[in-house]
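Just one protein chain is left out here, and the rest sit where they should.
Labels run A, B and C following the written order; every chain starts at residue 1.
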Amino acid sequence: MQKRQVYLDHGATSPLRKEALEAMLPFLQERYGNPSSLHSPGRKVRTAIERAREETALALGAEPEEIIFTSGGTEANNIAIRGAAQARRGKGHLLTSSVEHHAVLDVCRELAGEGFEVTLLPVDRYGLVSPETVARALKPETFLISVMTANNEVGTVEPVAEIGALARERGILFHTDAVQAVGQLPVDVREMKVDLLSLSAHKFNGPKGVGALYVRRDTPLTPLYSGGGQERQLRPGTENVPGIIGLARALTLAVEELPEKSRRLKALRDRLIEGLLAMGDAVLNGHPSSRLPGNVNVSFNYIEGEALLLGLDLEGVAASSGSACTSGSLEPSHVLMAMGLGLQLARGSLRLTLGRGNSDGCVDYVLAVLAPLVDRLRKMSALYPGKQS
Amino acid sequence: MQKRQVYLDHGATSPLRKEALEAMLPFLQERYGNPSSLHSPGRKVRTAIERAREETALALGAEPEEIIFTSGGTEANNIAIRGAAQARRGKGHLLTSSVEHHAVLDVCRELAGEGFEVTLLPVDRYGLVSPETVARALKPETFLISVMTANNEVGTVEPVAEIGALARERGILFHTDAVQAVGQLPVDVREMKVDLLSLSAHKFNGPKGVGALYVRRDTPLTPLYSGGGQERQLRPGTENVPGIIGLARALTLAVEELPEKSRRLKALRDRLIEGLLAMGDAVLNGHPSSRLPGNVNVSFNYIEGEALLLGLDLEGVAASSGSACTSGSLEPSHVLMAMGLGLQLARGSLRLTLGRGNSDGCVDYVLAVLAPLVDRLRKMSALYPGKQS
Amino acid sequence: MYNDKVVDHFTNPRNVGEMPEADIIGEAGSFKCGDTMKIYLKIEQDRITGVKFQTFGCGAAIASSSMLTEMVKGKTLEEAQRVTNEDVALELGGLPPLKMHCSNLAADALKDAIAKYRIKQSSSRA
Partner (left out) sequence: MYNDKVVDHFTNPRNVGEMPEADIIGEAGSFKCGDTMKIYLKIEQDRITGVKFQTFGCGAAIASSSMLTEMVKGKTLEEAQRVTNEDVALELGGLPPLKMHCSNLAADALKDAIAKYRIKQSSSRA
């Protein structure tokens, strides 16, 4: 079998698509004006940014004034959560799920340290947050709920529209980290009834270092940075012009291609899952059906995830793992632990995330290189009881 | 005279240089891995980022571990000042100058609102902060001094090394906003005795949306954002990889070319100043000699700056002004007012900032189109007493 | 920023300059932003037969001044007085929101001129 390069880590980041790069190039070359400048080179760039804002809004079912561009998903999450907390007079109660990305979880943890009350919602074995659990956790002083649209590790798609509806009814702000969802699922801010929604361009074949935050009209938000008045003062500083242009282009195309892409990825995903589970002593992590089209997450018993990852890397396959050893920390993925996986299974998780460039051939290749690797690692594992027959 | 396009607003932003774009392109194309990923596409990008960090450090006389990449100058200033303030137990006293960029001034103003004591240092008529004034303003509870390396409006170069020396002696943190200085002046963090230094790539022919903060070893700094552990947790989030690569390349080249560029710009600058002052009833703003090589700032009596700017724009010249009307606010530039200019002169200021692409021809052209414009605007001015003879 | 019509009135302002033979001179200034305008009127039988202006101000202020002078030329004082800054902005095809206040200048100077003229008339009649 010939060695190939197969990128199966689109959940970490995805290649910038040609159309987005092409849209960016003029702004990396002759259209270099500062959008805040009054002269015509500046005004032309301002026009382009405002057009990008309209495109972004359109793709999300929002109004242009409701979009602010950020330097990525992490910044969008920080501005949303800390900004909403600081806009409150006094402290209050917020709730989030135990499977959020660190850029949400750590902000909440810090707010807790500052005197806010924070509830970490439990999830079921599939990583699902139930709207009933949310409802039960509410208090009179709850001002914010933050639950991600789809989980980055296990791909579970959360019932955000239901949570949004219950938040809206009670006048509680609702933020969703849609970084993994945008470009893979239909995302409509009105249907989801969100007040704040974060996205990051590099997850949908846009450029790295740029994201956006949807801020519903009249949502109280205190800016975290001071400076120029850019992005309605919520994100001051000279705009990342090429990044913003690239984001809008990539997003528009991703939304256009969504139905077709989703169908295609789901087919690949399901075939991949089937092949992995067929290797035996393996379990699927995350929800079997309420799941991102491109996400595969499987735990192999008796094997450590980083070893799998390294083995795959040597065969040209880029993957990711919830193993503690991949992050240099001692604890394995908080997501897998919150879902109730044992330490060993949590350490044996392998995440394969599919994207635009992947084909049936990629799936075949991964399965072909993974089978002997799993076999080899099992045979050398101190935990392996031997082939069950 | 043939109409040309002459860009004289390098203080606002500068064109991305070809070499920087070329260095970025692989990272906008095939080298798309996430530097935090363990697989080889990710590790290759990590290596490139760490090389960029070394180059950046080298250009500033710093160590690689002392550089954190940010999304621009505004973010670097916010992290430096607010981060240093929040790292303190309890409040304290900080001082800054009254001619700082908004990204410094507004952070200090907000800290004042939160209970910190803030001293705004006055400047002389040239915009200079004197080290003696700094020394006099110090208090036992002073923990931070922030004075910019060079002013963005009037180009005055501040005595940062002296201020740094007196801060270091007393164990007070010293931050300098070097956004305008880097690439125009020699900047060496050890000689300047700074603990924190901000820069922004788009001011020295690098890309927009990326900057850096020098953080001297052991400087206490509380991160403003939470999330992944990137940039030593001081700036979490997936890195703007192409931006960082472009920043390092542009910075390295800018430092290499500095002596030659500085000599060239100074000659252009001085000829331009001379030509402008020759139009009569005009004064130079900023220091006559302690001045950025590329900065020209002149106030024309009886004329409003935005009108000048608009007139120049119609002739293809991109310029900037400290006029209130250019910013949509009612107050003219806080810098010019702090220097003691009258309202009318402050409103009549014109900033022309030279850069790599400018030549003698540009200077000739601007002078040629400006003379009749000044004349025309004066003649229609309600304030003009008529030609003095 | 500015539309073509505004730019045209800025670049080629109509009725610009002093008018030594003016019957009355109106003035307005924005205390806050420092804009200043003088309007010179020639008036015959309560009708504006001649108008000139001088303005210190931004592009919007200059264009508004120019447009207002065009709008009121030939009008009776009664009619002219009813011209508002919104009318001027509208006639210019719109001004950026942040610049709307600059168009006050011209309407204010005109009102000042008319008021002064009326006082002058009534005192000369008295």
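Structure notes:
Here is the rule we use: contacts are C-beta pairs under 8 Å (C-beta built on N, C-alpha and C of every residue); 3 or more make two chains touch, one makes a residue touch a chain.
Because the structure is predicted, anything quoted here is derived from the model rather than measured.
The chain not shown here makes contact, within the complete complex, with A. For the chain missing from the display, the contacting residue among A:128, A:307, A:339 or A:354 is A:307, taking the whole complex into account.
Although one chain is not drawn, the whole complex shows that of A:282, A:324 or A:338 it is A:324 that touches it.
Along chain A, the points of touch with the absent chain fall at residues 302-307, 310-311, 314, 323-326, 328, 330, 332, 343-344, 347, 379-384.
Convention: only the chains that are shown with their structure count from here on.
Centres computed as Cα averages put chain B at a distance of 40 Å from chain C. Mean C-alpha positions place chain A and chain C at a centre distance of 58 Å. In chain A, the positions touching at least two other chains are 38. Looking at chain C, no residue sits in touch with two or more other chains.
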